[in-house]
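To keep things clear, I will list the structure first and then write my remarks on it.
Every protein chain of the complex appears in place save one, which is left out.
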């Protein structure tokens, strides 16, 4: 498929390479939320109004029985802070910005112009006026939800700004913002998952476009460098000039080279066959085998690594859920001990 | 000093307990930025335009020589993502929200009404019209800077939203927002540090206010529970009624108790001396010795723990700086090996 | 009462003058919303999907029967724009920022430190822990609502950014943001109105504080200029120096003047009586009779003018409501003519 910069055909790549870019971004979103959890899963209990209490209490035991990892130690901070919530809303905002980029692509890829993907009817709507329409509504709404999640974050930041210690009722107004932001993000992820799983990507259309817009021109310039001894800047200029003239064949390249270097590339041994080899999309991709590159081998390695990371993330979540459910059992056992 | 909820005198606490609330919040800010660093300190080099390159490169070696911890593996993500910057701006926004709260308090504490602190002249200004003025300008500007940092974050989020892969020039507009947000936050922290170090807190004024506004009323209610067998809800109601009547002496409490329970507290053995003991500010504080509470012992333990955490954070920063400077040395050595 | 800059006692003013500042700000909020209404009350009907329709329609008649003032003429714009809604949310954000400032003051004025106002119990809450508490919850929640309204605006802006023509489903996500923002603002205004109407202001406490913090020092400096021929900068410096020394009596002022000008003010004829006259709070206020100033006469004129403006605004609203209800009657009459 064509890869894009500035939404212009840039260089050939593969769908797998393109989608792995999103996987890697979502993986960082997971990492952020996971780290936020260590600050969320702290127990404020025992702080009372902010000065703790004169009653003899055991804060550590309460935290343990409720499945928390640790205490929010200072009792005034325990009552006054909402940074753990702001952090989660911030992480979800970044996550939704990633979602909005993917949705933008799915919307554009669904157009009559591009046709790289067909979204399942379940995620599209028709029009009450236009009988022919199939609109990518779900992707559009998710794109817009980025705004609502960030709006929730904005509301929360504004409410917190400039509040003195310790508790102020302003903090109550954070609650609807927090729940709204979390709900919107959760629903969007679930929908995105199903929408991607049910989408039909069109490899033939992608392949058809992969070489358009002179997308292998960089490889041709690189070939002039590697095999014909030109400095990259000169090769770049010659190929660019030929593109402006409208074709990348030996005649046009020779004309361009003569204008720029006063000698032809044929004279250096370049043939039409060399050009065609360099412009071949699959060849160009196969060369890009550095870690994280689009060459099939590099992509395969990346997929294997990402699967391992996903498994590790799954394990982490399970451990956390188990800790909470274990604590719940202990809590019930302790309660029954007191009230047999 | 009086502790506040809803900015009303609430319960007595101490300045150390109050300031430790901020220290703990700033410590979480450090933790967030530290975790962000692991995502910032990844090397995108070798991604080229987004499809890596056909030249044989060694991405790991380049990353190592430049002092990075790891690679941004996928080369399209390496070019397209700015989430590491959004994350930092988000963390700085939360940090500045904490700064704004502390500044709000310093401003109010400097008023003629409160006089809990005198800020050093270096952080104040006078007025061109009013000869008597000493204004807490620095604290006010820092409070406002919260907005500028969040504005930088907002600008960055809006620029990112809905961008397709991979690079788009929109990303260039993030740069001034990132630098501005970081500069404002850095300057604010430096100023805050100096402003706090040079501020004169007024323990006598704090002590004078500590018991006002019936701030020990909770302790009195607790005493009725602990020593005189009342349910907390009843004790709370009686003390609340007495406060409305304007005094917390034995006569008023007995009247209130009679209205509510049809019997006096004197009958249960409560004396004026018991009341005075309960209302004693130092006594009330000394009872609150749970971890993170305001009792001097609990505060001492907290300070020791926080110092250890600060040392650990310092060590971490030093290690990170050392890693970068070591890499620089290796890089220069390698460069000299190539160009002796 | 004392007027404040930087929340420090600055110069004496009156409660009426202080409250008129808010009235004037709210009046601009009304003007903005009123102007927005001319852009809101335009009829998009007849735009169909964005290209209008091949059926012979009469857009002007439809607009008139529905009570609109005019058409959104271009049919693509009619479908694609939401700027009228963004404008209203923007106007409500500014309005709520004004509300937040007034609420901040009511909260601080309710503290034990200040006691300038007592809010009615209906707008306060007590504490489940602390029996003595009366907290200004309603004012705090309204202060926080500023964030929620701005959050709604932020969500709407983010959803709109970068959308191509004409309709995109993203626009649907604006709707909850618009309604939420309008509902929060409307409720806040209604509550604010009732809260102010039921609040008890404390003129004695205000008067007690009016002269504190050397708040008439400016008037004293002005007196030195007007009656004793000093340049303002010199007078300002002498008075400022005397404030630092802690008193504004003739002895201290003479010492300060000697340090600065090498001659006393007594030598110029200044007496202790002149000083006391200048420092008199009521006298200082009475001099400030420029339009919009705090002198009782200026305030009276201002109140009369504001009342006229309020009446004009009321008339405008009534006309607008009447136009809508007249249109509804015409619409029903037309409908009955068609279906008798």
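Letters A, B and C name the chains as they come in the text, with residue numbers starting at 1 for each one.
Everything that follows uses one rule, which is that a residue touches a chain if its C-beta (ideal position, glycine included) is under 8 Å from a C-beta of that chain, and two chains touch if they have at least 3 such contacts.
Here the structure is a predicted model, which means the values were calculated and not measured.
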Of C:132, C:237 or C:284, the residue in touch with the unshown chain: C:284
Residue touching the undisplayed chain, where the options are C:46, C:136, C:155 or C:213: C:46
Which of C:65, C:86, C:117 or C:243 contacts the chain that the document leaves out: C:86
Residue, one of A:58, A:111 or A:319, that touches the chain absent here: A:111
Chain A residues that touch the omitted chain in the full complex: 5-11, 107-108, 110-114, 126-137, 140, 154, 157-158, 161-162, 209, 212-215, 217-218, 220-221, 235-240, 243
Residues from chain B at the interface with the omitted partner, ascending: 48-49, 125, 127, 129-130, 135-137, 140-141, 143-148, 150-159, 168-174, 176-177
Interface residues of chain C (partner: the chain not displayed): 3-7, 10-13, 17-18, 20-25, 28-29, 31-32, 35, 39, 46-47, 49-55, 57, 59-60, 71-81, 83-84, 86-87, 90-91, 93-94, 97-98, 100-101, 103-105, 108, 143, 146-147, 150, 154, 157, 160-169, 218-219, 222, 226, 284-285, 287-294, 298, 302, 305
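One rule holds for everything that comes next: only the chains that are shown with their structure count from here on.
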Nearest-to-centre chain - CA centroid comparison: B
Where chain B and chain C are represented by their mean Cα positions, the distance between them in whole Å: 30
Contacts with two or more other chains, residues of chain A listed in rising order: 49, 143, 146-147, 150, 154, 157, 168-169
